[in-house]
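This is the structure, below, for whatever I ask next.
A single protein chain has been omitted; all remaining protein chains appear in their positions.
Right after this comes subunit A.
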Amino acid sequence: MNKITKALGLSLLLTSAVSSHAQQPPSHTYKPDGYSIVTIETPVDVRFHATGLDSTSTGEVYVATRFGDVWKLNGETWTKFAEGLHEPTGLLVDDDGSIVVAQKPEFTRLIDTDKDGQADEYIMLAGDWDFHDNYHEFTFGPVKDKQGNYYGTLNLSHGDPKAFSLGAMGSSGGYRGFAFKVTPNGEFSPFAWGLRSPAGLGTSPDGELFYTDNQGDWVPTSTFHLLQEGKFYGHPVSLAQRPGYTKQAITDTPVEVFDKMREKPVALIPHLEVANSPGNPAWDTSKGQFGPFAGQIFVGDQTQSNIFRVLLDKVNGVYQGAVINFMNGFQSGNIRNEFDLKGQLWVGQTARGWGAKGGKPFGLQKVVWDGTNPFELHGIKLTKTGFELSFTDKIDIKSVALDSFSVQQWNYKYSGNYGSPKMNLTPVKATKVSLSSDKRTVTINMPLIADKVVQIDFPGLRDQSGRSVGVEKVYYTLNQLIK
């Protein structure tokens, strides 16, 4: 290929990539080599919308269903552990073996005191927030930090005529749109605010809290956030419960003011292309049992029936990072993720009320790895001049050429509108690519601008056995450049 056709090829590639910016989900099936989906048989004639999921140190799996049951899987045998709960959307196996569920009205500790296999004590651990019987007022969590505190997040309401709303979602008070903390002895305190539909909450192995929020009003595209005490995350209605604010003052506040106040997401999750309604982050702590992605973050999406990875970077001491699709083709809407002690990734699913690409209304699946080393992007780090992309296998140096890559960038408009299109979408010209001596890391140079999502496509890369990657697009949220 001479230089002119090469340049033409690159320019066509860029044009086609940019012109297809209308946000579309991938139309093909993708998965890394060596990974497969196993469908778990759920109890017969049970509405098994699995919205709470955790496993024990001895391998049992507990599932809370939206219908209100808690089921326990031991080997291949299901038993019902508890029932009658109010649409739980989270479950934690606590250190003492008791189960804590996030019902809409409360966190409840379930204890089987007589050891007959069924909970006989339903103890209120916390319930200091207000639930107003609105269908959208979910309680997500609980997760625990290293000090033993519990955390949860409270969804805003929808269609509640009494609620304070500046768009689609609203709050009738009682800490809707807040994250909260509960100490081991049950003391409740509001922790952070400005949340919308924070359906996924997780603690990292280091004890840091992260959460996902769903695209909608004041959330231009779905987000992955570091959750920190006393911070505002962008949806203004919960400010009405903060000192110094009135509903009228909030209504009158220009969007630019909220924009400056809000925390930036660690990663923006492109709508449709990666996720519409992300669930909880799960950290692969299996030390290699799940393949080469040890330590990384996996998140499911309820609408796209897929799983994507979050690749963390730390720039100037602050987290930012990227998202990349991992697998799709799940049977229903992926809302809960959990790694068990064998390093299998369990996925709790529901599609009720909010449709999912997978056609089934509910279910439980798991992702297993057969030991084959896949060829995929492993990580991405910002450099002063571009990015370093590390891969899971050695790369064929012949494929490391500028025309193996295309890059584009954009930003989103933060407002009360329901989501945002890509704004200021432009191609970015990569100026140089090179391969590390261990053949696993590609350095790509390009001009960098802060406050952009940078999408890098690498369809032309091949490993040394000629494999291309299963997923060829990574989306890096470039909040800031290296100082």
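Throughout what follows, contacts are C-beta pairs under 8 Å (C-beta built on N, C-alpha and C of every residue); 3 or more make two chains touch, one makes a residue touch a chain; residues count from 1.
Quick note on the criterion: contacts and distances are computed from a predicted model.
The hidden chain: which UniProt name fits, "tRNA 2-thiouridine synthesizing protein B", "Lactate utilization protein B", "Cytochrome c" or "(Fe-S)-binding protein"?
Listed in its UniProt record, the absent chain's protein name reads "Cytochrome c".
Looking at A:26, A:68 or A:459, which residue reaches the missing chain?
A:68
Of A:80, A:132, A:262 or A:413, which sits in contact with the chain we cannot see?
In the complete complex, the chain left out is touched by residue A:132.
Write the list of subunit A residues that the hidden chain touches.
47, 66-68, 83-87, 103, 105-106, 114, 120-124, 127, 131-133, 135-136, 159, 352-354
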